[in-house]
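The structure follows.
Complex shown without one protein chain; remaining protein chains in place.
Chains here go by letter, A, B and C, matching the order in which they are written, and residues are numbered from 1 within each.
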Amino acid sequence: MSWLPMVPFALLASALLACAWCVVTSDDLVHSVLWLALTLVVTAGVYVQLQAEFIAAVQVLLYAGGVAVLMIFAVLLTKRLTGERIPHESGNRVRAALASLSVFGLLTAFILRMPASYAQPAQRSATKVLGERFLVDYALPFEVLSVLLVATMIGAIVIARKEDA
Amino acid sequence: MKSQALLLLVVVLPALCAGVTGLIPYVRRRGMLAGTLSSLTVLATLVMSLVLLGRANGGEKVIVNVQWMPEAGKTLAEFGLRLDGISAPMLVVVSLVAAMVQIYSLSYLHEEPSESLGRYFTWHSLFVFSMQALVVSTNLMQLFGAWELVGLCSYLLIGYWWAKPSAGKAAVKAFWVNKFGDAAFLIAIILFHAQYKTWDIDALENQVRVTPPGALVVLLLFMGVMSKSAQFPLHVWLPDAMEGPTPVSALLHAATMVAAGVYLLVRFFPVFAANADALTVIMYIGIFTALFAALTATVQTDVKKVLAYSTCSQLGYMVAAVGAGGKLAAYFHLTTHAFFKALLFLAAGSIIHGVHSNELPAMGGLWKKMKLTTVLFGIGVLAIAGIPGFSGFFSKDLVLEQLEHHTVVWVVGLLTAGLTAYYMGKAFVLAFAGEARSDGAAHAHESGLLMTGPMVLLAVLAVVAGFFANPFARLTHLAEPGFHLTTTGILALVLALGGLGAAWLFHGPRAKDPAAVPGFLAPVDALVKAGLVDRFYEWSYRVVMLGLAKIIGWVDRYLVDGVMNLFGWVALEGGAALRVVQTGRAPDYVFAVVVGLVALMAWGYVGG
Amino acid sequence: MHLLTLIVLAPFIAAMVIIALPDRARAATRLVAITGAGVSLAGAIATILQYDLARGGLQMQKVVPLVPSLGISYAVAVDGWSLSLLLLTGIILFAGCWASWTVKDRDRDFYVLLLVLSAGVFGVFVSLDMFVFFLFYEIAVLPMYLLIGIWGSTKKVEIQGPLAPFLKRLDIGGREYAAMKLTLMLLMGSAFILVGILALYMAGGGKTFNMELLRGNMVMSRDTQLWVFPALWVGFGTLAGLFPFHTWSPDGHAAAPTAVSMLHAGVLMKLGAFGVIRVGMVMLPEGAQAWALVVGIVASINVVYGAFSAMSQKDLKYIIAYSSVSHMGVVMLGAATLTVSGWNGAVFQMFAHGIMTGAFFALVGLIYEKSHTRDVASMGGFAKFMPGISVVFTLGCLSSLGLPGTAGFVAEFLVFLGAYKSAHGWWMLPGILGAFITAIYVLKATRQIFWGPFPEGRFEHLEDARGTEWVAISMLAVCLVLFGFWPNLALTGVDKATVEYLSRVVGTSVAAAGPALVP
Partner (left out) sequence: MVPVSSYMLLAAGMFSMGLYGVLTRKNVLGILLSVELMANAVNVNLVAIGRSLGDGRGEAFALFAIALTVAEVVVGLAIVIFLHRSRRSIDVDQAASMHG
């Protein structure tokens, strides 16, 4: 019954791709952002299936929650200010389709040439392993990352701040 | 004190003095202080040199060497001190004349600004250092180093009055000509090392006996001598060098520096003697220079120019003597010449100081105003003319005797002796006899004690030095002179008297126009005025060197660099053509990236 | 702290400190820069004192792996050559910091770039790892673009000649042009170098970039060496002013500000020559031997051609720049001889010429600052108001024409001696001819500038060097004389390294037979 585990995956995957498609084609930016949020949530589902629960949680909380909300804000803010909707540029569609299709084709070719491998069943809690990784091997990058995030926040504030404020 | 230490002090003390007078502003700005310091130093050097001369006379020989440059862990070049019979007399000559000249300068240049005087004495000390380092050299390499340094001092001192364009030109010309000769010298040094692996005097002497050097090497070495000792055709810088202050001409361009070439010939005589052909060439060049310079001197009107060409001519004698194998004669003549020529220059300086002019036709009747100077100059003239009893008689006779075996050279030598007496007599008569021919001459005055004192000492030496021929020969181990009156001596004496007589006849008070060039010398006058040698150098500098420079400069700017710039132009134009591709829109750039990515992936897929 | 690392880092740290300084801290900026340079100079001297001359070879080695999988490591050490070159860089950097005292606009940025550049130079001289070597090399070369482009001077050149219609657009003589030309040509050189270095790396099996380790396991056929060597020669040679790729040098040096010219002509050009010998010749013995004739001929052209070009110039900076091209030719000539004297001379010439040309550019900067002209023909009688400058300038000229008693003589003499003893003895002649032509043009220039009557009224406020201006030029002048009379200070170490490296190139030991002289 080797095909049985494929079923939930196939469902998730098709949902994911459909959402992604809507993200890039939706006319209304607000819709796009919502579709993106959905995409991210479905991706979290994929992570769960991969037994990477911690990442799934982060994905939902940080990404789908934080980022999507931020995006919505931005979209609404700019829309309110300009009051116009920027249309797609249709002239580039063929070119874009060709480019992305050829990238996809080549990636697929590479992937299919790979030897088959499977996700290993979790012997220990994947989250525990992850924690060890972070606090032992990657302690320094982890700390650097936090510095980076602070810098990003300060930078963002500086950039977006009103000149006279 | 030990001889090594003394020897070191003789060399180093003047250098230290130069450092003090040159680098300490307090001393440099007080010219008289610097001059006193410098004179005292060189007097100390003189005393030490005399002590060393005494020790060398007692048979002491000192050789010390330290490494100067390494090669492959061994010594390539050395710096050393050498005291023997050859270097000791030269040490004394150099420090003696230098001391006299420096003391003389204190008075002669007392009107100069203090600052410049500090510079003057610094260069003087530097010169004494370089010259002593040259004299005590243990090897060819060190000798070359010091050789170029004395050339530098000559350049600096000729250019002492740098604001005068003619002085600047003369200084630079002296340096260029010397550098030309030194380039040949340098090649010779390299060839010597390639052949013998050594530059040491003793080692070279031993080796050339086994394998004599080629004529080319010896003549290249001789070219260095030619430029330094003003041998034809590299003599052109010496007359111009008279642009420097007169004491400088006395020390550098008469007594010591120009004699360095002859010193080299004597010092390395075995090397030159090892190639007979080269030696013959050297003799002919020497005697030609002697005649040529003497002839030129006969038509000069500038007293310093007369003396300069006379120096040239006397150096020609010395070189010819070496060429004929008479190294002792050359060296002895060098010594006596140093005394009487320095004396002549200093006396000439005294005249110039009194008259404020170099021109002989503007003088006359100075006997009444400057009696002491007249006597001193007269002693110099008699010495250089070779009148018995004066030092020049002995040394010149030795030289001429050496030439006896080469008839033509001998005849030319005798002729030159007559000419020498003539032009020196002419200069003497024009300056001192008759009536004053200008205001300057009418208001001339005798010089002070600081100037006459050194001259008197030199005059004494110019008289008595000749009697030391035999001790000199014993000291230097060159050869026994066996002095005796020969046919050559009598002939030379007759010619000299004839020359003096002719001078009195044509230029004495009785002559119609004392300053005019007598008829038989008219062709010489015309040739000298044409200045062919100088014009040749002028041509080779202006046309050949500057022309080549211009061509190469043009080629570099417009062809070599032009091609480089053409690439730049192509890039600019090409860039302008490609500019349309750059739309500035982010999606276009992303697309370009994707195209590249796809291409890379495709290549990776096919290749991998 | 490891001494060599300290030398490399000191200027870099100084640069970082200067960045952190407030904008108007003029004195502090200079103080920090001079301290940084001083630490490096002191470090260089300390290195010389610590180096065991009797033992020779590579000493004070330190290896820190950076990318072990590619064999890249921070590997530094000194040998007898790098001792002198470190000292040279230290002296020139220190003098250059003093000579830049009067830089006015954006002086902080200027000092930062200058110091970073110097850190790169120090790095090159001590690096054993070719990757790091190349990295430092680029660090040393690239800031030049900004230094010339921002602080340089512009002097338009009239364009004539066959290519004029094409060249009109290029703004020849402008500082942007000079900066661009210099950078592009040197980068072209870098491309060649990179190819050469990668070829060496691959020949060593791709295991290490360390030159000492590579020597043991490198297998490169003669045919490969025959094309790798010219790549390195042209690549490094471009920086050393190799004909016909020297044309960046006159324009670049003329446009660059004083301290930059000093560092560039004084030190950076030596990087090129050092690279040719240390990487090109020592790593590729067969290539070096096969190409020696060509290298020597091109070097001979450099010497004579550079000298004649210098003679034809009217702008003082161009004269000095072309004389650098000529003198670097002497270095390459010495390298091509493949003899002990020649190599000793080449390395010593790097040192001597570095000091000399550093002094020259410092002096030219001073003269220009006071007289506002670089046109030699319009000058005259300057000795009246600048006696000190005129003496040091003359001293530089004397070293340039190879007068004994100055460092220039020792170097040129050794090269000429080596040239005669090499397989092609006639190489000596262009060398000596070059020295003679040098005598002609430097003395002509000296006479024109300093001697003769002073043109009254044309120059106002002409004055001698004062205060801080003295530091740079007097330091360099002392070095010129000191190393001229006592060349063994540097030459003993140089000789030691030469014997070792040259033995590798010629395949047999070149050390003299018999007991070695204890220095």
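Please note the rule applied: a contact is a pair of C-beta atoms (placed from the backbone, for glycine too) under 8 Å apart; a residue touches a chain by one contact, two chains touch by 3 or more.
Computed from a prediction, not measured in an experiment: that's the story for all the values here.
Although it is not drawn, the missing chain touches A, B when the whole complex is taken into account. The missing chain lies against subunit A, touching residues 2, 5-6, 9, 13, 16-17, 20-21, 23-24, 29, 32-33, 36, 39-40, 43, 46-47, 49-52, 54-55, 58-59, 62-63, 66-67, 70-71, 74-75, 77-78, 81-82, 86-89, 92-93, 95-97, 99-101, 103-104, 107-108, 111-112, 114, 116-120, 123, 126, 129-130, 132-134, 137-138, 141, 145, 148-149, 152-153, 155-157, 159-160, 162. Where subunit B meets the missing chain, the touching residues are 579, 582-587, 590-591, 594.
Note that only the chains that are shown with their structure count from here on.
Centre-to-centre spacing of subunit A and subunit B amounts to 90 Å, using the average Cα coordinate of each chain. Centre-to-centre spacing of subunit B and subunit C amounts to 36 Å, using the average Cα coordinate of each chain.
In terms of their C-alpha centroids, the spacing between subunit A and subunit C amounts to 54 Å. Listed in rising order, the residues of subunit C touching subunit B in the complex are 157, 160-164, 166-167, 169-170, 172, 180-181, 184-185, 243-245, 247-248, 251, 305, 308-309, 311-313, 340-341, 344, 381, 383-384, 387, 398, 401, 403-405, 409-410, 413-414, 416-417, 420-421, 428-429, 432-433, 435-437, 439-441, 443-444, 447, 450-454, 487-488, 491-492, 495-496, 498-499, 510-512, 514, 516-517, 519. Those residues of subunit B that touch subunit C in the shared complex are 67-76, 115, 119, 144-146, 148-149, 152, 159, 162-165, 167-169, 171-172, 175-176, 179-180, 183, 186-187, 190-191, 193-194, 541, 545-546, 548-550, 552-554, 556-566, 568-569, 572. Across the complex, subunit B is touched by residues 92, 95-96, 99-100, 102-103, 106-107, 109-110 of subunit A.
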